[in-house]
Every structure is written in C-alpha cells, then in structure tokens.
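Taking it in order: structure first as structure tokens, then the write-up.
The complex appears here minus one protein chain, its other protein chains still in place.
All chains are identified by letter, namely A and B, in their written order; residue positions are counted from 1 within each chain.
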Amino acid sequence: MTEVAQPQLEETRSRFVPGQPDMWLFVLFEALLFTGYFSVYLVSRTQNQDLYLQSQADLDLRVGVFNTIVLLSSSWAIARCVRAAREGVYPAALRYAFVTVGFGVVFVISKVAEWIHEIGMGNTFTSDEFFQHYFFLTSLHCIHVLIGFIVMGVVIYQLRSPARRSQQLVETGATYWHTVDFLWVLIFAMLYVVR
Amino acid sequence: MTTSTEGTSVSDTPPESRLGRFAWNCRHHPKRELWFAWWVMVVFYQLYGVLFFFVTRVQPPPSPAWDTPMIVQWFDDRHDGLLVGFGIVFLISGMCAPMNALLAYSMRRMSVSRIFAYSYLIMYSLSAIPGMLVMAIAMTVGALRPDRDPELIHWLYDFAFLSFSGTMGVFLVGSVVWLVAILLDKNNVFPKWFAYLGLCNALTEVVVAPAWIFQRGAFAWNGAIAWWINMVVFVTYTAVFIVLLRRMIEREDFGTGPLPDLPDKRESASAGSVGVLR
Partner (left out) sequence: MSNTFNRRLLLVWAILTLLTLAYVWMDEAVDQNQTLTASTVVTVSAIAIALIKVRIIFREFMEVRHAPVWLCRLTDGWVVLVATCLLGSYFVGSAIAG
C-alpha cells in the first residue's frame, strides 16, 4: 500500500457505478413504491388527525431512534466492508460483513419485541388505521431485512474464498443493504415523528 | 440469419409480398411456435384488460363494505356485461397455456435446473383457477338470475372478489421462482434488473394478503395499497416481461450456452425479414 498514492487515487479515480447497475433500478423503483405507501398513509392521516395522534402516542420514539441508529451503524459497517474488499483486505471485509448482519439481527429482535409490546397493549393490525399502517410498513420493511440477510449471505460467501470474490457482487449486496437502511429512515420519520 | 432456408425443399427464399412472407414464415420459420405463443400472450392480455375493465367492469373492484342492496344494484347495472364478458373469458382462458409455456420455456433456456420451469408451469396453470376462473364463474352465476335471493348474490360477490384478489400467494411464489432462476442463470436470458423488478412485484403481491381481513381502507380488496398501487406495479412488470420475451425470442439460437445479444439493427434489417414475423 503506498500511502502517498492513495490521496491521488481518490481524485483521479474514474467515476464508477457501485455494484450492478441493475440493482440501482430496484433501489429507485422500491423507493417509489414506498413513497406511494407513505403518500396513502399521509393522506389518510390528515383525514383523521386525532385518531392517528392518539394511537401514535402508544409508540415509543426512543425505540424508533434506537432502531434507526442500529441500521445506520449497519450501513456504516457494510460501507467499510466494501472499502476493505476494494483494497484487498478480505479478512477485515469479512469481519465488517458479519458486523452488518449482527446489527441487522439486533434490529429484527428489537422490532419483534416492539410488536409484541404493542400487541400486548391491544394495538394490532386490525385495531385502528394508524396501526394498520404501522404493522404493514414495519413488517414489509422487516421482510426486506430478511431478504437482506440472504443478500449478505451471498456477500459473505463471495468474500470467503479467493476463487469466488467478485467486487461487483459485494457492492451490489451493499447497495441493497443501504436501501433497507434508507427505507427505514423514511418509515421512522413517517410513523414515529410526523405529527 | 438464413439458417431457416437450409431445411426447406419447397422454396429457398420467402416471397416478396407481405402476405406471402407471412405465410412462408408460418410454414418454415424455426421460431414460429415461440412467436405464436408470444402473440397469444399479447392478445390475451389486451383482451383480459378490455374484458375485465370495460366489458364486465369488475375492475377497478367495488368496495367490500357495501350493503346488500348496493351489491344487487351493482350486479343489475352490469348484467349484460358480466354475462357476455365472462362468456368470452371462458372461451379464451385456454390462451393462458401457450403464455405460461413460453415463460417456462425461457427458464428451460437458462442454465438453471429444469425444476424451475416445471414448478412455474404447475403453479401458474393452477393459479388461473382461483385467479380468474372462479371469479368468472361466481359473477356469471350471480348475474344469471337477477331475482335470486340478495343474500346469495352478496355471497357470490364476496366469493368472487376474495378469490380473485386474495389468492395472490401463488402468483407471488411463481414470481419468486422466476426471479431466482434469472439471478442464478449464466445464459443471460434476461437482464438482472428484471429479476429485481420481479422482486418488487412479488413484494407488492404480499401486500394483497391483508385483503382477507379488511372491509374498508387501504388494505381492502379495492384499497389504495392492496389494489391501486399493486396494479400499477403489476402492469409495469407485465409490459416489461412482454418486451423482454420478445427480445429473448429474437435472440434465441436454440443452443444451451449463453444467449447471444441482438445484432446491430442495420445488420438485421439487411438480412431480410426471416428473423421476424410480421
């Protein structure tokens, strides 16, 4: 590794699309889809402000904040993983990949705990409109996280063996994982913060 | 480009006139079955759209929250449309077969196991029953005798729409089978972004599952989320795969290796119309 060459590399490196360009289509399409769901939520929220505010009080903002920070950390970890893989430091890349999955698992456990808590308080998918949207958005997002575990599995499989390593596939997996993160950022704002 | 002329003894080159060329292609073109299946698919989807949206007017779906008199009124308004429209649906439902076969064929052309193609074929063949035919039957039964007991008509209404919307699970799994096959495929039959689009489609189909629970709101069978957004994604997905299947047929070389890319447009034009049916 030439320390001097690195900063020059940063400026003169040609622009590249991270991962398969195909995955970007998914990212943007999925973002639009969720925007559709959020728009439906916002419109129906404005028709029934009081009910939504009252139900929203049953949610704990701090749990939402915790979830967000966990996913932001997982995004940081996968970004570090991609950088490490790009520089050829595969053991570190593999460690970061596992850290990403670890944060993902913490997120899922926290989510399930929150659902159990809400159901315990009597707020279920069918109890009122706000919770319809809450359970729908969070469970759809959770499905994305679970698919993310499969994607991370592919990434880890790629990183493990020198014969298989494909930087493009690792970057594609990272792109997917970041999507899961930014979708949660939006969901968190919609469900927990918006008044 | 002129491989099709090697096997013929009747004529070596297609006639000049459009009709003559068409007839020649029908008899000699090696991809004629594939093109036939593709056209059947296109015609079927056009008819499906017209029949379900404009003739029978069962789509966009009415509300599950209506009371019995409103539902009887709904059937009355659509009496002729329902009988004629679904009568035609019964006639054309067989067109699903070449369509599903073409999709399964695309999976056979891939480097993945044939299990993908066979599972897809079985799933989609069966799914036409609840996904289309049960609605057709229930609606025509409901429309046949307008003076039937209103409660029975209400029952048929629920049965039809729940069957139509609520059985998305099969389509969902079918989409997943196809998208996994595409991701694993080394023959490049479809671009990877189509697999990801299929994932979006599959996820919106998950969204329809709550239709079983709700009678009003965004998740009812006519809801903003369970129907409208889902329909936009589904139509996009369908339009895309129709175009991609066309490209696949054009690229098909009947081999087992990677599917070659389409030649440059100028080259294919000068090779004559042998490659393409008009």
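Simple rule for what comes next: a residue touches a chain if its C-beta (ideal position, glycine included) is under 8 Å from a C-beta of that chain, and two chains touch if they have at least 3 such contacts.
Given the structure is predicted, the values throughout are model-derived calculations rather than measurements.
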{"item": "Chains in view touching the one left out", "value": "A"}
{"item": "From A:69, A:112 or A:146, residue that would touch the chain that is not displayed", "value": "A:69"}
{"item": "Selected from A:80, A:117 or A:165 as touching the chain missing from the view", "value": "A:80"}
{"item": "Chain A, residues in touch with the chain not shown (by the definition above)", "value": "1, 6-7, 10, 13, 15-18, 24, 28, 31-32, 35-36, 38-40, 42-47, 49, 53-54, 56-57, 61-62, 65, 68-69, 72-73, 75-76, 78-80, 82-84, 87, 89, 92, 174-175, 178, 181-182, 185-186, 188-190, 192-195"}
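Basically, only the chains that are shown with their structure count from here on.
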{"item": "Inter-chain centre distance, chain A versus chain B - centres from mean C-alpha coordinates, in Å", "value": "33"}
{"item": "Sites on chain A touched by chain B in the complex", "value": "20-23, 25-26, 29-30, 33, 36-37, 40-41, 44, 125-126, 129, 132-133, 136, 140, 143-144, 147"}
{"item": "Contact set on chain B toward chain A in their complex", "value": "191-193, 195-197, 199-200, 203-204, 206-207, 210, 213-214, 217-219, 224-225, 229, 232-233"}
